[in-house]
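Working notes, beginning with the structure itself.
For this depiction, one protein chain was excluded, whereas all remaining protein chains were kept in their positions.
Each chain gets a letter, A and B, in the order it is written, and its residues are counted from 1.
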Amino acid sequence: MLRYTVRRLGQLVIVAVVLSILLFGWLRALPGGPVSALLGERATEESRAQLVEQLGLNQPLHVQYWKFVQRAVTGDFGVSTGVQPGTPAMEVFLQRMPATLELSVLALLLAVVVGVPLGYFAGRRQGGWLDNLSITWSLIGVAVPVFFLAFLLKYVFAIELGALPASGRQEVSIDATHATGFYVLDGMLTGEWDAAWNAFLHLLLPAAALSTIPFAVIFRITRASVLDVLEEDFVRTARSKGLGARVIRGRHVLRNAMLPVVTTIGLQTGALLSGAVLTEQVFNITGIGQALSLGFQRQDYAVLQVVILATAMVYVLVNLVVDLTYAAIDPRLRER
Amino acid sequence: MALLQVRDLSVRFVRKQEPTVSAVDGVSFDVQAGRTVGLVGESGCGKSVTSLAIMGLLPGRGTEVSGSVRLDGDELLRLPRRELDRRRGRDMSMVFQDPLTSLNPVVPIGVQISEVMERHRGMSRRVARGEAAKLLERVGIPDPGRRLKEYSHQLSGGMRQRALIAMALACEPRVLVADEPTTALDVTIQAQILNLLRELVAETGTALIMITHDLGVVAGTCDEVNVLYAGRIVESAERHELFAGPRHPYTAGLMASVPRLDTPRGNRLAPISGSVEDNIPWEDGCAFSPRCSRALPRCSERTPEIEPIEAGRWLRCHNPIEEHARNTERPHD
Partner (left out) sequence: MVPGTQRGKRIDELAESGSDGSAGISLAASAWRRLRRSPTFLLGAGIIAAFVLLALVSPLLAQHDPALRLLEDQVSRADNSIPEPQGDFPLGGDQYGRPLLSRLLLGSQQTLLVALTATVLGLGGGLTLGILAGAFGGWVDTVVMRVVDVLLSVPSLLLAVSIGALFQQQSRFTVIIAVATVQIPIFGRLLRGTMLAQRASDHVLAARALGVKQRSVVFRHMLPNALGPVVVQATLMLAVAIIDAAALSFLGLGAADTSTPEWGQMLGSAQNFFDTHPHLAFWPAGCIIVVALGFTLVGESLRDALDPKKRR
């Protein structure tokens, strides 16, 4: 298991390297080249010259790349020009990350908590009403654009019914302490329960919208996987041993059926981050997604490069955790 | 009374939009304690379905099981699921054909063995663990302490089957069903596993139902043999009687198609011509008649009934091989 972990970590480095090369190339390919891209159109000659020096643009390509890597490792990605002008891009990212993380985690939680049991029961009663209903739902879930669903939820529950807040992360009138930037967690840590509850309510609609696609996928994989496992010989063996229904379900069916599901959950973090960009826009949440769309509209490439690099690394890290979880469940993987 | 009584057991597969298939049709036999009874036939003859029906392991949907299976006089077929689960693994258990797929890949061997004892013998996890180690030792797995923690993919094919046997014997069942227990194994391992089964049955007095297509296995293990064809028993006899003189042409054909060391060189094997697909339905006559070298016109017109021909010997044939001809019946001899 240790060897497996170490090797996995080593591969993470390879991804980081390839990613940094792609990102380096991307910056150079931007319209106007990296200097205009990072400083914006209205930069002075002086600051341009300074940046050329700093990036080593007058030096050979491999030196430029090396400088890029050095700065990236120290978290220096330049200064934001459009999203929060004047603030270092890394800081913009760090400020906004908790909002996105909070939203994504809740959405994933919703998708797993609803999708896995539903998929399990649908698989056990193949062709039943629950099965058919869930399949229909999951097919439609994939066909609906996330941001439209977000609008729809907002329209029905926030505007028409007024049951839940329509935008933002917390009521402005609430004077809450924000130590970690995770508003729900902040409220719980400081004992400001009403603040935490308020932040949670603000999260519900966006999380529900964001969870549709991961839900649809997780549901379908769970269902298919349960169907496959129920056909396996070892389930018959378990039944021949007269084991109780609970042991058969838990130890023999679910444990094996969860293997592909775990992988799928990891893969869904990508879709989740994409969806978060759109959902944040709809609900006016000041997260990474909003920074991305603003950064694109205002051509703030300093922020864009941090966001791209960071989200890709998050995705890879999450999948590393997923792989390790998989290996923890499946002994066959540990030795390879 | 016999320990296990199977009477008129029939299994039909009923599928929507497809014709109903009769897999097992009126099979009856007895198994006495401490005896080994073989169910023999080609693949598709219904022997595996019979064993699954006895164990109550057929899928509920799409199958119709009728007849009677009595263990110690208790009817198993109409037992509620809960009650059946209380007896499966304790009074009766099963060893399957493919040990690799029959073991759970993500649960340690030890847990898979001890869970039977925790369930049926009320043991604590710790005690069951100790028992499991003893069981592994008994089925001939060295270093059982280490093996308990291992997973099925870490064991060899033979060891997997030993582990599966240990699992089946954990509660010293009164009936053990072995469904082609050696088919998936290397030839050298096959003999070891058969010896092991024979020893264990002799030690514990467990009744063994041996499902196989391999007459070599039958000759090595069984006391009584039932030959199945197309879901019905066509001949049933004590092992010695059967091998000394098969009366049904199908049994004779099975024997003739097995290579033996004691036949003179140059003799060809005599496979049974045709395949199961040539069968006619039992309702129209003898299902085997299209492939039978001894078939008479009436064989495809009237269904032969199974009849006792001497003590402990039953036959379903219109034109059986005569007793005195038993030794000359091997074709090309």
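Basically, a residue touches a chain if its C-beta (ideal position, glycine included) is under 8 Å from a C-beta of that chain, and two chains touch if they have at least 3 such contacts.
This structure is a prediction, so every number in the text was calculated from the model and none was measured.
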For the chain not depicted, the shown chains it touches: A
Touching the absent chain when the full complex is considered, from A:M1, A:V63 or A:I140: A:I140
Option from A:G40, A:P88, A:G266 or A:P331 whose C-beta touches the chain left out: A:G266
Touching residue (missing chain; options A:V18, A:L133 or A:A245): A:V18
Selected from A:L201, A:L254 or A:I308 as touching the chain missing from the view: A:I308
Where the unshown chain meets chain A, residue by residue: 8, 11-12, 14-15, 18-19, 22, 26, 29-31, 139-140, 142-148, 151, 154-155, 159, 263-264, 266-267, 270-275, 277-278, 281-282, 292-293, 296-297, 299, 301, 304, 307-308, 311-312, 315-316, 319-320, 322-323
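Assume only the chains that are shown with their structure count from here on.
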In the complex with chain B, residue positions of chain A that touch it: 232-234, 236-244, 247, 251-252, 255-256, 259, 329-332
Complex contacts: residues of chain B adjacent to chain A: 55, 57, 84-90, 93-94, 96, 98, 101-108, 111, 115-116, 119-120, 151, 153-154, 164, 167-168
